[in-house]
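What follows is a single structure, and I will ask about it in a moment.
Just one protein chain is left out here, and the rest sit where they should.
Then we have chain A:
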Amino acid sequence: MALKLDDNIFVTQLDQLANWVRKHSLWPMPFATACCGIELMATASSRYDIARFGSEAMRFSPRQCDVMIVAGRVVMKMVPVMQRIWLQMSEPKWCISMGACASSGGVFDTYAVVQGIDRFIPVDVYVPGCPPRPEQLIRAVIDLQEKIQKTGTINAREFDRRTAYEGPGALSKELDPKELVVAPGNFKTGTRVSLN
């Protein structure tokens, strides 16, 4: 039973239509704190041109954007700010963790820098690198578009079910905070010594 339609008419599901619209109009909220932020700016420049993916409208108001790009290290004092901005963003929304610092704390294993923003807000795509090149961020946008096309629904009901914490579990490698790190280190024997 073939429908007789004109050449420019397509039949699809509403979910698919919504996904298709959303993935081509991802408006980023740049949460840029460090060197990754400069790469993020470069991504928007004419050379790399994130506008090709419909993501050029950087919005500095959380109500008007739907993808948060966390670029750079986040310190303890900044976490409540980041969470508040995330909660204020309109739904459905996604998050890209850009660079080693946002994803894991990077080299900053210090008292103030949090070891990965996924411990505090949900993250969809991680970008490796320190800092990542603009091409890598563009890759992340494409990956996020693919994810939206595959998993999205028109009323975003896929998010309702995700009530559990999605970040890393209790990391077995997490060291005792009492363990002292001596700097500058002795690079032959490693830099960690016990307090006792």
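Simple rule for what comes next: a contact is a pair of C-beta atoms (placed from the backbone, for glycine too) under 8 Å apart; a residue touches a chain by one contact, two chains touch by 3 or more; residues count from 1.
As a working rule, contacts and distances are computed from a predicted model.
Colleague: Pick from "Spore coat protein", "NADH-quinone oxidoreductase subunit C", "Nitrogenase iron-molybdenum cofactor biosynthesis protein NifE" or "Maltose/maltodextrin transport system permease protein" the UniProt protein name of the chain that isn't shown here.
Modeller: The chain we cannot see is, by its UniProt record, "NADH-quinone oxidoreductase subunit C".
Colleague: Could you tell me which of A:17, A:38, A:87 or A:142 touches the chain that is not displayed?
Modeller: A:87
Colleague: Would you mind spotting which of A:19, A:43, A:97 or A:115 touches the chain that isn't drawn?
Modeller: Answer from the full complex: A:115 touches the omitted chain.
Colleague: In the full complex, which of A:14, A:76, A:107 or A:142 touches the chain missing from this view?
Modeller: Here the residue in touch with the unshown chain is A:76.
Colleague: Name every residue on chain A in touch with the hidden partner chain.
Modeller: Chain A touches the chain not shown through residues 76-77, 79-80, 83, 86-87, 89, 91, 93, 109-115, 119-122, 159-167, 175, 177-181, 183, 195.
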